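With one protein chain held back, the other chains of the complex are shown just where they sit.
In this document, chain identifiers A and B correspond to the written order of the chains, with residue numbering beginning at 1 in each.
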Amino acid sequence: MASITLDHLAHAYRPDPQGPQDYALKEINHVWRQGGAYALLGPSGCGKTTLLNIISGLVTPTQGRILFDGRDVTNLPTEARNIAQVFQFPVVYDTMTVRENLAFPLKNRHLPRETIAKRVEEIAARLDMSAALDRKASNLTADAKQKISLGRGLVRADVAAILFDEPLTVIDPHLKWQLRSTLKELHRALDLTMIYVTHDQTEALTFADTVVVMHDGAVVQTGSPEELFERPAHTFVGHFIGSPGMNVLPARVEGTTAHIGDVAVPLARAYPALPAGAKIELGVRPEFATLARAGTGLPVSVKRIDDIGRARIARIEIAGHPAAAMVPEGLSLDGDRAGLNLETRQIHIYAGGVLVPGEGGVG
Amino acid sequence: MTLELQNVRREVHGAVHIDDVSLKLERGSLNVLLGATLAGKTTLMRLMAGLDAPTSGRVIANGQDVTGLSVKKRSVAMVYQQFINYPALTVYENIASPLRVQGLPKAEIESRVTSAARLLKLEPYLQRTPLALSGGQQQRTAIARALVKRADLVLLDEPLANLDYKLREELREELPRIFASTGAVFVYATTEPTEALLLGGSTATLMQGAVTQFGPTAEVYRRPADLATARVFSDPPLNTLRVTKAGGTVRLANGATVAAIGAFAGVPDGSYTVGVRAHHLAVEDRTYGEPRDGGLIRLAASIAVTEVTGSESFLHMDVVGEAGGRERLTALVPGVRRLEPEAAVEVVIDPRHILLFDASGRSTGTALDAAA
Partner (left out) sequence: MDKPVNNRAWWLVAPVFAIVAFSAIIPIMTVVNYSVQDTFGNNQFFWNGLGWFQELLDPSTELGGRFFAALWRNLLFSAIILAIEVPLGILVALSMPREGWRVAATLVTMALPLLIPWNVVGTIWQVFARADIGLLGYGLNALGINYNYTGDVFSAWVTIVVMDVWHWTSLVALLCYAGLKSIPDAYYQAARIDGASRWAVFTTIQLPKMKRVLLIAVLLRFMDSFMIYTEPFVLTGGGPGNATTFLSIDLVKLALGQFDLGKAAAMSLVYNLIVLALCWVFYTVMTHAGSERPDQGSAA
């Protein structure tokens, strides 16, 4: 059990980094508390895997320290760090049974045989795998193998943190749900620090209490799923989280009104301190934008309507800029003209991609 | 062209991989094969391509029997889950490679490659090699190479599975438009129900080597012909309950009864399976003890896990099932609802928004409204 402190951590794969562009991971300072569920979310090449490898000890950072419960482990090898890891592709020891697989980390640490047997039974029961204990691990399905990899971490009483590197990549959708629930239940029951790396926003948001969104080697926002959804600190977060992502439209702000082309959008707050010369954008999530009959709300043109089963999403244009909005039940449109209603309090203004807190108003 | 499979069956060493599949794919159509891993999607595609021959049954292309005809003699292009390109060739040469094999004149190659590159937004990268590109661009290159051949049949085997979530979203949005611009038959295999819905076209649901249903995608989603189809085409997984109808009432597994309204109204007495998609389950934060009738099914449940995405919440709950056992239900509810594990809640099911299947798993004809 441990809290994890990232202290001025940065990493460059080049031996002589000249500027920020050479860093795969730009300086990061964070404290992850004991027992928390964290997700590192970002596209390929955003630095999340580098960070994970630094935590697991596969990579030694160029600068900064990493502390487990205040103890500096920066230069300790993986095996001395009390961490467990579940990889993208299931790793099981092919020649062994499930039981032997689960016992392996304990056997390597020379624990008494009875302790090992007891611990293995316990963890197998938690993973719902008791019935499969004596089967060859190599003959199991991908999701069962992932559970074994996880189980090899869980059997150890000394594990400080469990790291997950896109663990659901090779799992079928309907089994993903089960495995995700299992993870959540285990996290609650065992009070372990868990760190989950993924590019899939749904996995990150549903798994974690705190999501760390990364982009270009830097952390762009850290927050709860609600915070990331309702107040994205950066247009990248708005775009990356949510499906479809946030609508980001170039705008001009005057008082409590934003102008998108010739369309005027009322705002809940004023933005007197907008930096001059920065690109000003208005951000609003499709979930807070509802299509209506033409003549009500803002004038938009409808390009296409996607039916995703439980909802309909309209692809629209506001003053020539593409956006997405929800189509309420029972709305019928004639032609491609429609109106758009925005939830005023959920409109955000960004300068140079960064959220600008407004003044006055509500919230 | 049109492609027709007639009672196609494939066995390997006595194991049935494809079980009596009949499908008719129209010219210019997009057809999704939806099913879990090992359901037979890839095997079916190999049969369509002519990479394998069926054990029995016939494959008809454009009215001609092509069963057993080698893939080389057919007009087929394929895109795989892995990004398969020639690493030493530029993107331009990669896209041009099937045309060079055909020996087309230079000008023709040039114009075809350029238009395919434009369609797939690859124009800025034509002179780079694939390994210098992102995964999304590599797969775009592979798709462009498949399209440039102007093959009659284009098979895509989970082409987006290895891409990042956002890239997947982007490409998925473009694909129907790209497909529409050619006259080929497209077949697209995926494990994800949401992907099938977004692509549209027609969907064939596969389970254990058999096609359980084939029809327009939205139609298969809303009116699954049987329980197997409904299960394959639900994400999160379909919630199911066993009930018995007798007279004007419906008896639930926990012994409670409700009035037979909605989907229960017109069906004969007997035992049924109720299928409810996650977004049709309502969850109330407290229990009311005695069920109040009115036809709504109310079940006492205990929260197992809550997952919050920021805009929505998935509630995983346990209810009392048959013979006193526990059954897991999953609800997708709007907004943020953090309910503690073990919290007692009540699940409400409206029989007007359910799928109902008889004892043999056949649909009783229930359908879900569009976007309801």
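We take it that a contact is a pair of C-beta atoms (placed from the backbone, for glycine too) under 8 Å apart; a residue touches a chain by one contact, two chains touch by 3 or more.
Everything quoted here is computed from the prediction, not taken from an experiment.
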Quiz prompt | Which residue of A:Glu79, A:Glu114, A:Asp262 or A:Asp334 touches the chain not shown here | solution = A:Glu79
Quiz item: Quick one: which of A:Arg109, A:Arg252, A:Lys279 or A:Arg304 touches the chain that's been left out?
Solution: A:Arg109
Self-check item: Those residues of subunit A which, in the complete complex, touch the missing chain
Solution: 56, 58, 77-79, 83-85, 87-89, 91, 93-96, 98, 104-105, 108-109, 128-129, 131-132, 135, 138-141, 143-144, 147, 149, 152-153, 175, 178
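As a working rule, only the chains that are shown with their structure count from here on.
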Self-check item: Distance from subunit B to subunit A - Cα centre to Cα centre, in angstrom
Solution: 25
Quiz item: What part of subunit B is in contact with subunit A in the complex they form?
Solution: 36-37, 134-135, 164-167, 169, 191-194, 197-198, 218, 221, 231, 234-237, 277, 279, 304-305, 307-311, 314, 316, 328, 330, 332, 336, 341, 370-372
Quiz item: subunit B touches which residues of subunit A in the complex?
Solution: 43-44, 142, 172-174, 177, 180-181, 184-185, 188, 199-202, 205-207, 225-226, 228-230, 239-245, 285, 287, 306-312, 327, 329
